[in-house]
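The structure's right below; bear with me while I get my questions together.
Below is a slice of the complex: some chains, not all, each in place.
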């Protein structure tokens, strides 16, 4: 998250949920760009390196941009 | 090959905790440097197994039981075991059939086991009614050069 904080030039008072969602969108874009430039699926480390993040931050960011799971729609209805 | 690392995660069967399991297993598996796609598939399989434990294993929402997720790495092979001590499954073969669901009321698709089988190299299910369910999933990380940070043994 430290990296993510620098990454979006934030003073720290921003909510994690928002910071991770923004990072998640960049992860998606970086993955697409690496697919084109490498001609194959990038590894998680390659995506992290391209963004100056750790693989852990990439994983947290991806989770934050995951479409709501079916479990949420089902269990609470 | 020797087991190079292992983890155990325990949490109550609450909706939302499948996300904790996904992140923990993904962070654990990241040591094998999988592709984003491989990691997505592993996370999806873990989600399906954990969601099953939460909604089918412990259908009584008021007293959530415990879900246990264990994972370990042998060389370039990841094994994930998802366990509950809940309702159990009477006929595992039938439960694994595509589109089979006992909870159409929850808008379940009946595709959970099929997704796990498609995304993992091997899926074993052990279950006993009233005693619980254990799902063991194995996936070799093809993009991996083996666990690079593992000490020589």
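So that you can tell them apart, the chains are marked A and B in the order they are listed, and the count of residues begins at 1 in each.
Keep in mind that, in the parts below, a residue touches a chain if its C-beta (ideal position, glycine included) is under 8 Å from a C-beta of that chain, and two chains touch if they have at least 3 such contacts.
Remember, it's a predicted structure, so these values are computed and weren't measured experimentally.
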Formula of the whole complex, where the shown chains each stand for all their copies: A x1, B x2
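Heads up, the rule we're going with is that only the chains that are shown with their structure count from here on.
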Chain A-facing residues of chain B, complex: 15-16, 18-19, 22-23, 26-27, 30, 33-39, 47, 51, 54-55, 61, 106-109, 143
Residue numbers on chain A that touch chain B, as the complex places them: 31, 40-45, 47, 55-56, 59-60, 63, 66, 69-77
